[in-house]
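Before any comments, here is the structure.
Omission of a single protein chain aside, the complex is shown with its protein chains in their original locations.
Our next item is subunit A:
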């Protein structure tokens, strides 16, 4: 567990994605089975262990440390597991195999757990104690997604990410067959029901590029601003996957219950109230929950808008041309009103489609999808058969207010910019952006920040209002958490307006009017 503890510590302090991937890959390459599999599961949240409560841990300390010293220490450290890891007294520092720690947490009964945890802590040095306690409380918080874990696995051998995603849900910790496959062995048999299948992705396009193609070869439909999902019912086993193969069924039990068909369909997850589709902000409230309250199910009902069929009633349709798959889809009936079919758009010329795209019937539409009629369903992002033609981003002129120093390649540069708009006579922050500019522009922005600093808070500098940034973004949600009352989606700096006076920046009312 020493190497695992070291990995956790490095991941917790390493902000850059590529550096995290390298740390994880090196760990997985150097660590024997089954420990590396348990570590992988711990990091991706797939390790199902008995959750140790804070109360149990506090009870362990009550017998060992003066209450007042414990309170002072906890107050300073701010994290219970870390406080205990630091306070625990032992002279031993054994390298306990991770699988032993996992077995202890998986198999010990409730009554014996406090003593078992204490015995384990007695064997460990401080960094392993912290790793063990994080494992026990199920709270890794090292900023590593399951997707990133699979990318690190893909970097270790021949199978690529899509290959790994496809079989991921048939596997369970400690993933011995997966590691064997990566090392050159046989591909694990996909034994699980309702496995994830690689999703077909599109590439961006614009009107000029489209003019090279015959509109008659293509179908078009609205691009919905929800979440792309693969919904499956495989002989009664139901799954709801994101396009990267995360199983998000737990967050959407209402929709999972509605999957009363036989097949695997490709569609958009949306929050729907009757015929109206709610904005992405409403859908976001349903994401990432392990359990959903009754009130949330009622106020934010999930729905599925289907646009393609991968498997249907026992047949794999992926090899068929899109037009044939669509014919099967159009003939299908979905009993449950939560599920409907994404309608096709009527157009004869690209200009017809441009007109539709410019004036969509709902705010939740973020452009159009254009797909070749003869395209087979191919996993990955093949260039050509499918295009996304997104609506133009919203833009706003905002004033630079704060800047924060970046990490890694941007070390020493002020590269994370908080900007605001006018609310009466004051500027209120409305968002933060850290890309959209070139390296040369970053140097100029960095210089501006250094020359116009009025206050410092750790790595953050407050900047005198003097620079207007044109900020592009994909949407705006009402937000109670932000002082301004709005939250931007995917903001980036589209232009630096060295020329524009600060007084001419946009006003908060203008932004609020953009909320759907």
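Quick notes on this structure:
In the analysis below, a residue touches a chain if its C-beta (ideal position, glycine included) is under 8 Å from a C-beta of that chain, and two chains touch if they have at least 3 such contacts; residues count from 1.
The rule is short, and it goes like this: contacts and distances are computed from a predicted model.
The listed choices are "Ligase-associated DNA damage response exonuclease", "ATP-binding cassette domain-containing protein", "Nitrate transporter" or "NADH dehydrogenase subunit M"; the UniProt protein name belonging to the chain that is not shown reads "Ligase-associated DNA damage response exonuclease". Residue in contact with the omitted chain (choice from A:83, A:137 or A:342): A:83. When the missing chain is restored to the complex, the residue among A:407, A:432 or A:482 that touches it is A:407. Checked against the full complex, the candidates A:268, A:446, A:470 or A:506 give a single residue touching the omitted chain, namely A:446. With the whole complex as reference, residues 6, 10, 12-16, 19, 22-23, 26, 65-66, 68-69, 72-73, 76-79, 82-83, 86-87, 126, 405, 407-409, 411-413, 446, 450, 458-459 of subunit A touch the missing chain.
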